[in-house]
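Here's a structure for you.
In this view, the complex is presented without one of its protein chains, the others remaining in place.
Each chain gets a letter, A, B and C, in the order it is written, and its residues are counted from 1.
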Amino acid sequence: MIHAMGLILSDNDIHINTLTEKRSVAALPIAGRYRLIDFILSSMVNSGITNVGVIPRLNYSSLMDHLGSGKEWDLNRKNGGLQILPPYIGRGMHGLGEGNIDLVAAVGGHIKRSKQKHAILADGNNVLNIDFDDVMDFHLSNHSDITLVYNEELQTDRALSAHTILEVDQNNRVTGMEVRPRRPKSKKVFLNIMLTERNFLQHLIDEAVARGEHDIARDILMKKVSRLNICAYDFKGYVGCIDSIRSYYDNSIRILNENVRKELFNPNRPIYTKIKDQVPTNYGSYASVHNSLIADGCTIEGEVKNSIIFRGVYIGKCARVSNCIVMQNSVIQDGCELDHVVMDKEVIVRESGRLIGDYNYPMIIGKGAVV
Amino acid sequence: MIHAMGLILSDNDIHINTLTEKRSVAALPIAGRYRLIDFILSSMVNSGITNVGVIPRLNYSSLMDHLGSGKEWDLNRKNGGLQILPPYIGRGMHGLGEGNIDLVAAVGGHIKRSKQKHAILADGNNVLNIDFDDVMDFHLSNHSDITLVYNEELQTDRALSAHTILEVDQNNRVTGMEVRPRRPKSKKVFLNIMLTERNFLQHLIDEAVARGEHDIARDILMKKVSRLNICAYDFKGYVGCIDSIRSYYDNSIRILNENVRKELFNPNRPIYTKIKDQVPTNYGSYASVHNSLIADGCTIEGEVKNSIIFRGVYIGKCARVSNCIVMQNSVIQDGCELDHVVMDKEVIVRESGRLIGDYNYPMIIGKGAVV
Amino acid sequence: MARTECVAMILAGGQGSRLGVLTDDLAKPAVPFGGKYRIIDFTLSNCTHSGITTVGVLTQYQPLDLNTYIGNGGPWDLDRNIGGVYVLPPYVRMKAGEWYKGTANAIYQNIPFIEKFDPEYVLVLSGDHIYKMDYTNMIRYHKKTGAAVTIAVMSVPWEEASRFGIMNTDETGRITEFQEKPAQPASNQASMGIYVFNWRDLKEYLIADEQDPSSDNDFGKNIIPNMLQNREEMFAFQFQGYWKDVGTIQSLWEANMDIIASPPVFNLHDNNWRIYSKNPIQPPHYVSSDAYIVNSCITEGCNIFGRVEHSVVSDGVTIEKGAIIKDCIIFPNVHIGEGAILEKTIVGQGTTIGKRVKSGIRESGDNPYASDLCSEGIVLIKGDITIDEDTEIYKNSMVRTYQRIGGGEV
Partner (left out) sequence: MARTECVAMILAGGQGSRLGVLTDDLAKPAVPFGGKYRIIDFTLSNCTHSGITTVGVLTQYQPLDLNTYIGNGGPWDLDRNIGGVYVLPPYVRMKAGEWYKGTANAIYQNIPFIEKFDPEYVLVLSGDHIYKMDYTNMIRYHKKTGAAVTIAVMSVPWEEASRFGIMNTDETGRITEFQEKPAQPASNQASMGIYVFNWRDLKEYLIADEQDPSSDNDFGKNIIPNMLQNREEMFAFQFQGYWKDVGTIQSLWEANMDIIASPPVFNLHDNNWRIYSKNPIQPPHYVSSDAYIVNSCITEGCNIFGRVEHSVVSDGVTIEKGAIIKDCIIFPNVHIGEGAILEKTIVGQGTTIGKRVKSGIRESGDNPYASDLCSEGIVLIKGDITIDEDTEIYKNSMVRTYQRIGGGEV
């Protein structure tokens, strides 16, 4: 149980095709019944954090709908709890800012009013289950000013040179840091998760704002590397970083791997999500399902292979669905054939429809489409 | 208990000085512990409405903070409940639209998904306690297509010609309707509260959007007066319309009148608001309070007359506060003299400070000012 | 505060001894059903969907379990500022405690609870029925007829009528006669144990009944006959649809099978009338490349490597490779080992079935677990026990504690 506030940036500048056209990345459906943000949010809750602010930028109505009052995370609290902190939009259109410094600065009042000693600031686009108690122990025992969380086996699409790379000495101290380096000096990818004292975070942000700076990694952390004791915590667990349609697809399918599933869905540290009161899934007389993850509320009459099926999906008789990600309430009518398709919510594929993508080019079907 | 959904437009184009600079009109503090929206929202809840959507336009973070999960209104429900429906803001800046038709159109999906037969659409800037069961009975017994609620003794600052005026025949049917008429033909002011069937509302809005129209009263209602059975319900209770600093001040002070208070705070139809767990107000040895409304959590050491004192206000020794509206957590230090002042939240008036406004020109002090 | 129009009181039953080991440690309404539900979820969800938000649950036994299952009522949307759901065990009053002597006495003991909400109507329900019903229609009918009590009835097959309380009505629906389990039923309209009373009338009858030392303090045996005798206005409300009393092992098994029949006899896939429950916090279920699943329902947290035919599998169950289950009901968190073969077996929560265990396949005259409660071949295995590898359990068995009884190597 740690005494920290959490801040989740739900909208970094990642666009994943039509999937994020009307929702922030953190609201992306994943793993059959979750949204991306569930992983970092549940990690915080399981570490005893009871004050979490979610900082959206644009298009956060699906995020608001998903998070609701925070009930499912037991964060519908009198003090703190879950708060969505929309950017202040004046009668002009200020407040959306240019970088994550601007977004955090815009919620300065919330940070100031919070009472926890520490603050954890994290992006919302990683699939992971991290125990922040360990991070806090590390932070305290290293007398760290700022602790950055990294991973050396990040499951990502983009090259190392697309990330922020840390150099770390044997005392866990960050000695160098490069944003999108041409020639990465290590494989230590910063997960955009940092822990520091709340007051200190606010001080850093205030200072950066005063200097007209915008990017936390580039303008704050990199510049302070030599002056502060910035330490790096090696998170050895599974991390899937969702930063492209490729990594979305791969990290989805990877959950079919038993070891990955066991790491992410540790019963002592459950991943919470919005409850939909779906019925158990029904299998018909001719159902045939292999190596797939099936959420509740589905009706399976046909064949499913190597796929992720979200809540409330209907798969008709003689339909064949392989290597697909089929989101909530989609309907695959009788006799359809689908291969390598990522299907957003509420899509209907009419009888005997065929949609065949390729592993290198999964087909994306937008929300609500009727094919 | 009626079976209808509620929709509250929290942001019409009214600006009340600095008081609405950073909050929507519906979020304006009033009557010592409420926000304007509490009146229409509680009216809906007391009539058994369990699905209320609040449609903000800009600056709704104070509204979100106030309404929270809807717990205080018992609207933290699984289906329906209280939902804030922010305008969709794309990666450009569409979605804010030009009129109330655009705002309602933007939440078309929400209206469609709702299950209630009827819908009540209301602005959020009236102080009133209205029983929608009566409006529904009227609607049904008149076989009305649309029922508009009006009042003939509206407590407002602006002239009749600033409102929408109805002409109503003896069968309660609206025969004429004028938006901001030069020469009003009646004193029947439309309160921007209407009841109709949910599907029909959506049809009207869809049709208007297709024609590129923006204003419900002007573009929908006026044009349909002769073709539809639009009836008008005469709400005979007290209505304070907050549309200027004048009407804000007058309608606030009017609550000191016992009859107004009894009408608004009917124990069978309570007005709910955000609970702050304030302690009872403490009166010191030299306190002297006359004809005032005092919320909880205050400490009164000085004199208060003809004033409204919000939660958590401190009034120091020998301070004299007359004809004032002092909002939450403001501090009036010892020996101050205040007359005809409207003071936003968290203002500090330092020792022996003097602020004297006039009835015709109450002084407004912005949020957080230190005087 | 506005008064509450209707308070629902759920009679959550006695010890439920006919359910055998299932109710050893659990109140009957808390027994799992349909993969992710408990029996009481159906009645509670009916209340929520019918807009009834003040609910008392009357239970004799194990109130604690039910209390922690129901918690603040949130899963059923019954976490209300006014009203909500309360578990009401018989509590100690002046000098000593009293069992609820009968269904009527249970309500009688809770008159102060009901009075707090000052209702017009009291809806009396049973906590061990599986059905979906909109009580608002029944209450509307009750108001329309101006009855003192309205009783929900449904048509049952004539040959089964003598197992029910039978209502005879005139052509307007007015009840003219009530026969409890009649040998010669005059109609096939059976009472479903669902009553809408005017609270004022019911209260009078409860008080009078309590003063009658010869009374069983039961609705069917005393209150309803007394009201009939006094010529109160009593109407029958006709219900159509699925309804099942799951008070026996046999009927519990049947009702579970009804939801996986094709087409389902009782359809839970209904977005307008979801059955709420305390959802397990589990990921979607995983189906391996070796698995085979047909005519079954499976829910979150399961890992299926074996063969599942015509069975109901609850959350968190693992079925290993080569295991076969058929016509089974598997309660939460059960582990079924490789090569085990189970037929028509109900496996209690958290039990581990060893490798190659056989259950419900053969009959035996010499069955150490034989039980009168289990017929039609059904096997019932208690929760939280371990059945060792290679054990065979015969048809019509109830396993309370397992002791190795030969039949294979460890």
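The rule is short, and it goes like this: contacts are C-beta pairs under 8 Å (C-beta built on N, C-alpha and C of every residue); 3 or more make two chains touch, one makes a residue touch a chain.
Just so we're clear, the structure is a prediction, and the values are computed from it rather than from any experiment.
Student: Which of the visible chains would the unseen chain be in contact with across the whole complex?
Tutor: A, B, C
Student: Of A:N79, A:S161, A:N199 or A:S285, which sits in contact with the chain we cannot see?
Tutor: Selected residue, touching the omitted chain: A:N79.
Student: Considering the complete complex, identify which of C:N72, C:T176, C:Q238 or C:S375 is in touch with the unshown chain.
Tutor: That would be C:N72, which touches the missing chain.
Student: Touch as defined at the start, partner being the missing chain; which of A:S10, A:S24 or A:N46 qualifies?
Tutor: A:N46
Student: In the complete complex, which positions of subunit B touch the hidden chain?
Tutor: Where subunit B meets the chain not shown: residues 31-33, 71, 256, 258, 261, 264-265, 270-272, 275, 277-297, 299, 304, 308-309.
Student: What residue numbers in subunit A mark contact with the hidden partner chain?
Tutor: Listed in rising order, the touching residues are 1, 46, 71-72, 74, 76-79, 115, 267-270.
Student: Contacts of subunit C with the missing chain: which residues?
Tutor: Its contact residues with the unshown chain are 1, 60, 63-64, 67-68, 71-74, 79-81, 84, 86, 89-92, 96-99, 112-113, 116, 281.
As a convention for this text, only the chains that are shown with their structure count from here on.
Student: In terms of Cα-based centroids, which chain occupies the most central position?
Tutor: Per-chain C-alpha centroids compared to the overall one single out A.
Student: In terms of CA centroid distance, which chain is the most far removed from subunit C?
Tutor: That would be chain B.
Student: Would you please write down the residue numbers of subunit A that are in contact with two or more other chains?
Tutor: 71, 277
Student: For subunit C, which residues are shared contacts with two or more other chains?
Tutor: 276 - these are the residues of subunit C that touch more than one other chain.
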